[in-house]
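For reference, the structure I am asking about is given below.
Note that this is a trimmed complex: some chains were dropped, and none of the rest were shifted.
As written, the chain order gives the labels A and B, with residue 1 at the start of each chain.
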Amino acid sequence: MKVTSRVRKILANYESDNPGTKSKLAQILMHGRLGGSGRLVILPVDQGFEHGPARSFAPNEPAYDPHYHYQLAIDAGLSAYAAPLGMLEAGADTFAGAIPTILKLNSANSLAVTKDQAVTGSVADALRLGCAAIGFTLYPGSEDQYEMIEELRELAEEAKAAGLAVVVWSYPRGGKLSKEGETAIDVTAYAAQLAALLGAHIIKVKPPTEHIEQDEARKVYQAQGIDVSSLRARIAHVVQSAFNGRRLVVFSGGAAKGTEGLLDEIREIRDGGGTGSIIGRNSFQRSREDALALLDTIVRIYQGKA
Amino acid sequence: MKVTSRVRKILANYESDNPGTKSKLAQILMHGRLGGSGRLVILPVDQGFEHGPARSFAPNEPAYDPHYHYQLAIDAGLSAYAAPLGMLEAGADTFAGAIPTILKLNSANSLAVTKDQAVTGSVADALRLGCAAIGFTLYPGSEDQYEMIEELRELAEEAKAAGLAVVVWSYPRGGKLSKEGETAIDVTAYAAQLAALLGAHIIKVKPPTEHIEQDEARKVYQAQGIDVSSLRARIAHVVQSAFNGRRLVVFSGGAAKGTEGLLDEIREIRDGGGTGSIIGRNSFQRSREDALALLDTIVRIYQGKA
């Protein structure tokens, strides 16, 4: 594999990482139809954990089978596939080497009464399953955020030493945050920066709204005239907040909207300088045919062709 | 031992496991009268822990003796015998090699004031006692569920590395669940999937009722027309929720009912695609003669002969 100059430039931003970790980042960045472009589209399937089987897979029954998602990510030419332990264990051998995988190391479920997640896998699991990266969800603002940060710290240190990459889902919630505040531009930019400060290689946040949650932040946004009027501008602000673009930032599909709304949003992410998208329910809750068509369009958007 | 093609096919679903763990799964699947069929009937005896001695064994006094249960499981030609530390320690030498054993690693007791369990054994204990698997009870929904998940995660990782299989009792309770919700179809299917996501090889749940507990789930069950009208259909839904049948799912005897009711239920489990049954009180709380007769019928049901 010849690493493109675009990817080499990205890798150069990860100054402190060992060659093992850089190889894994390169593996993800060079894989699939966007390989070499510096853009990423990732398939995440932790819905089963978060919402249960029927809410996740009943709309598209083949998706009950863990193999379905591996195959979908491969056939769509995506960059990587992210899932919790059991999902990867169920296909790790069949699809060994076929697509970079990200082992989600913590998960919540909808039966829970706290805003926390349980650790459900280890760095050793990621290694034995041949993963390229570990994934970890952080809830900035939650009553349990400091414990979550400390869990992430330990896992990230161990992962880096083992030559794995670290992907952080940074999802503010809980504590003094309002519901609206969870996707506020100031909070989202803060969430991205927290993940970067904690040593994440790839950061996942939600597309931010123009709401500003924190009073102290609002004063600064107004005083400095930070443009939050368009999604594109907000994406650019989030990317800037991630070490001025030295860290890769991918965005989830955001709140329910029509397919066209989703695609428009993705164009904004692209134009704002976002690294790419991470598309779960929008992929696997429609038929395989529709999903492949949708993912094809998304890939082409990031290729600048749609 | 010649492993049957049916069992080889099941083992193939455990893609990520080492040969040690697969051997232990094969040991269970090839043992007893159902050996090689892909079906399982397991004798669990943790009643002493859960309810105390008299409530467990007074109806059939010989059952106070740990040797009784080993012998019953052997004579009935069952697949495996599951019990907590002390019970296995008391017969491990006499019955070494005579039947696969599962060491239950956590237990509750009826004097407790919380919906949690205490860890009462270790993977090292399972190895020194010659067990084929560890067993662990998870209470999805409980206030302590995340701690239980993290205990399971550690024990399962250690067990798999040591070439043992992992059996998870997934019993929803506590938190925001209603009493009825503990056996609701949506919650039971969720519980089975959680165990699969956490890396269980064999999952034990209770036979689900047609009650749907979660509002968000109900919408989906109705919108997608998921059939929950018969036990057979519900069993099939639970099995589907366990990675589309890639994981073995056994069912407990469920709420008190007559012997015929129990046997009818087992026929539904069989026809819905359940892997088998795990029958405790219904076995050891009647005389040995009656128990052997009952277990003979259950085995024949799974053989398709009753």
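Convention: contacts are C-beta pairs under 8 Å (C-beta built on N, C-alpha and C of every residue); 3 or more make two chains touch, one makes a residue touch a chain.
Keep in mind that this is a model prediction, so the values were computed, not measured.
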Task: Per this structure file, total copies of the shared sequence (2 shown) - done: 5
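The criterion applied here is as follows: only the chains that are shown with their structure count from here on.
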- [ ] Mind listing the chain B positions that touch chain A in their complex?
- [x] 13-17, 140-141, 143, 145-147, 149-150, 153, 157, 172, 175-177, 186-187, 189-190, 192-194, 196-200, 214, 216-217, 220-221, 224, 226, 237, 240-241, 243-244, 246-247
Task: Touching residues on chain A, where the partner in the complex is chain B - done: 48-49, 51-55, 58-59, 61, 64-66, 84-94, 107, 109-114, 116-122, 124-125, 128-129
